[in-house]
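Of the protein chains in this complex, all but one are displayed in their positions.
Coming up: subunit A.
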Amino acid sequence: MLLTITTTANPATDLGRLLRKHPDRVQPFEQSFGTAWVFYPEAGEDRCTAALLLEVDAARLARSHAGASGDASLKQYVNDRPYAASSLLAVALGKVFSTARSGDGGERPELAAAAIPLEIALPAVPCEGGPDLVRDLFAPLGWEVEAEAVPLPGFGTDSRHVRVRLRGELRLADALSQLYVLLPVLDDAKHYWVEIGEVDKLVRSGGAWLAAHPRRGLIARRYLAHRRSYERAAHARLAELAEAAEAEEEAPVEEESAVDGEQSLPLHRIRIAAVTEALAAAGAASVLDLGCGSGKLLAALLDDARFTRVTGADVSSRALGMAGHALHLDRMPERRRQRLQLIQGSVVYRDKRFGGYDAAVLMEVIEHLDPGRLPAMEQVVFGAARPRTVVVTTPNAEYNARYGMEAHQMRHADHRFEWDRARFGAWAEAVAARHGYRVRIEGVGTEDPGAGTPTQMGVFDRD
């Protein structure tokens, strides 16, 4: 809600000319979500400070939110937006200081073109990544960064808000553009729907400084709301703009997934290959993928002519939508489309539609069920559906140490358990015995002499 810009250039009051806002006036600017005020708490020859204070109308904001996201959570009504330096402030800054941001100095072009000593203060910047990320983003731009986490009242821990003070000698236009781009990036959120037009805004605002920024990958990703196609467009344009020989892509930094070592490995591919192989070896032509998620295994099965009927089931209709999208259901050739079916279903509810397949797959699914529900799953899959072959994969907890994980950590926040080899083996044998299957356990992934493979797979067969 608050941003102050101070300069110690002489005469400091030139700040008023640069910002095109007179130091002796208090000016309101109506925004769609409230009112932005510009005034000067100090205006001396040696030191002049402009304040941009945003009064957010929470009700107006909530209304626009509800319309945009359809999200009916309380967060829509009770949130930090009235207080924090979020995309609301960035937008207000962009509008109120649009001329200054463009670098158009009017009758004083030399003033706008000059780097001047600046000090920028933001009392509460919402930041996914804490003070370190603030430093990472601003220091390369020539700022001396002071960043300190704001404590969570009542909990004695840090909040996601950071008090930020930047000092440096920069063109005011650059400083404003950087804030315009980086405030929503730090927050990793925008109050409006991100469309392709944002790519242009990013490239125009970012200009040269962004093209050369070591974290431009993260900046583009977050600014463009993690939309891959937009990111690619932005990178292409930035590379052109910088004419930089070092146009090579920044390796994607997986700062969002701290412990999930799987993501960066091609393990999921190895796993899909292993499952596909097991299915083919069992002679399965029709396959039911239970918990198909976004459909990676389905895609592999469809690519393999041995599988004539492939059904993906997931309990989440959202996941099914993603699978449909990822598999390009809308433009899939008819012959391929006829082999595929996507259904909503749950492995803990007996389901007639699960019957009649040669094989069922539970790839990385059981660990997402509470252990208490495993008997129900067992009844549904092995008792009622009873395909000739069932393939189950799950993480091998022993391998976690190889990912540098602590003993109590799990690979995914939603994992309810991760079993070692003995535990999985015992479970698999017991299930097989109860339902008249034979089971064979295999490892998937690179084998470690002590820890085994990262993934373990049970292949169940019945006569």
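We take it that a residue touches a chain if its C-beta (ideal position, glycine included) is under 8 Å from a C-beta of that chain, and two chains touch if they have at least 3 such contacts; residues count from 1.
In this text, contacts and distances are computed from a predicted model.
Of "Lactate utilization protein C", "Polynucleotide kinase-phosphatase", "NADH-quinone oxidoreductase subunit I" or "Carbohydrate ABC transporter permease", only "Polynucleotide kinase-phosphatase" is the UniProt protein name of the chain excluded from the display. Of the candidate positions A:53, A:225 or A:332, contact with the unshown chain belongs to A:53.
Although one chain is not drawn, the whole complex shows that of A:99, A:379 or A:409 it is A:379 that touches it.
The chain omitted from view is touched by exactly one of A:228, A:335, A:352 or A:408, namely A:352. Seen from subunit A, the chain kept out of the figure touches residues 1-2, 4, 24-26, 37, 39-43, 49, 51, 53, 55, 58-59, 70, 72-80, 82-85, 121, 123-124, 126, 150-155, 157, 159-161, 163, 315-317, 344-353, 368-370, 372-373, 376, 379-380, 383-384.
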